[in-house]
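Quick one: this structure, given as structure tokens, is what I'll be asking you about.
Missing here is one protein chain; the remaining ones are kept as they sit in the complex.
Entry: chain A
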Amino acid sequence: MTTKIAPSPAAAPPSQPRRFSINLRQSGIYVAFALIVVLFTVLTDGALLQPQNISNIIVQNSYVLILAIGMILVIIGGHIDLSVGSTVALTGAVCAVLTVQWGLPWPVAVLLTLLSGAVIGAAQGYWIAYFGIPAFIVTLAGMLVFRALTLTTLGNQGIGPFPDEIRSLSNGFTGGYLGNIGLGPLGGADLVSLLAGLACVAGFALSQWRKRSARLGYGQTVDPMPVFVLKIVGVAVVVMAVVVQLARFRNLPWVLVLLAALALGYSLMANNSVFGRHIYSIGGNLQAATLSGVKVKAVTFWVFVNMGALAGLAGVIFAGRLNQAGPTAGMSFELDAIAAAFIGGAAVQGGVGKVVGAITGGLIMGVINNGMSLIGAPSERVMLVKGLVLLVAVAYDVWTKRRA
């Protein structure tokens, strides 16, 4: 233990900028992601970043990314959920029964499916939070039970096809409501997509600006102006590059719009809500949280309810993408979601992790999958590389922690 001496008791004057430094432990994941993208762009002669391929990566990984958002919260709370793959299958089957067999209108069916996911989460959350069985055991049991219920529901065969609305939620794109505009050498691009991208960038810049002003108002230290501008420009360039490519292909995938909303909402929830804070405090030190009056059991319970509901959403999207609910849907999705969370910087002991990190972790695996199949690597080699990436990512995290 070291005693750190503050530079002066009166703290630094508010306008004095903090010295710019890169926190490698936190930003390492983003640097790694960028390097992987560059690597596969070179290896595939640029095919990785072609408009259609970018669209494919997003659509193919959307359900794992949705699961990763729920999983990171579970892992921050110090638990694990092995049942999400089976939950995806079961909720997909529920959705199929509701729409195909019962003919319910699609919004009602989707809502009921999410609810059934939440009920599944609640059932597991009860045993974990209130009965005190380790999550590993409860969700391992759930993995078997919900797979069995899927088979019972489907009678060992697929149900489909799904209504067009559900299919387009998984596979579809926003319409060309305002037509195309020419982008010179890049050819025509969808105006709505471009405007949406610009609106996102503008919104991001505005919210960052307001946050910065508020922090200055409270006398806190902030990034110096050039760094601040650089960060915003960096984000804007990456977002617009992706959006332009998508606009040149077939506009924005609906599932990307959904993912963006989820990422934003859950990031805010994790960082700024009382509930999110309580998840971190439980994972960081369970006893201290209990003695600070955090309702540990209720928080744990709702984290699993949330995981179940998100698994239900992933179930709808996966079933809609295949246009049928099958008995083997969602096999080993739980492992992809868990790997995404740990590659994204979560700690095994809990208390650490970010929603954006988990999404980046999921995208790293998605890019490796996609890039390796583009260069024609056999699937066993893809599996090998993904396994090693997981190991290296966590080893790096442990190493930086030990050095600190």
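Here, a contact is a pair of C-beta atoms (placed from the backbone, for glycine too) under 8 Å apart; a residue touches a chain by one contact, two chains touch by 3 or more; residues count from 1.
The rule we apply is simple: contacts and distances are computed from a predicted model.
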From the names "Cytochrome bo(3) ubiquinol oxidase subunit 3", "Putative multiple sugar transport system ATP-binding protein", "Membrane protein" or "Methane monooxygenase/ammonia monooxygenase, subunit C", which one matches the UniProt record for the unseen chain?
"Putative multiple sugar transport system ATP-binding protein"
Candidates A:Q52, A:Q220 or A:S373 - the one touching the absent chain
A:Q220
With respect to the chain omitted from the figure, which of A:G117, A:P253, A:G351 or A:G371 is a touching residue?
A:G351
Absent-chain contact - pick from A:S27, A:T152, A:S207 or A:S273:
A:S273
Given A:T99, A:Q124, A:S281 or A:Q324, the correct residue touching the omitted chain is A:S281
Given the full complex, what residues of chain A touch the hidden partner chain?
1-7, 9-11, 214-215, 217-221, 272-275, 277-278, 280-281, 284-285, 287-295, 347, 351-352
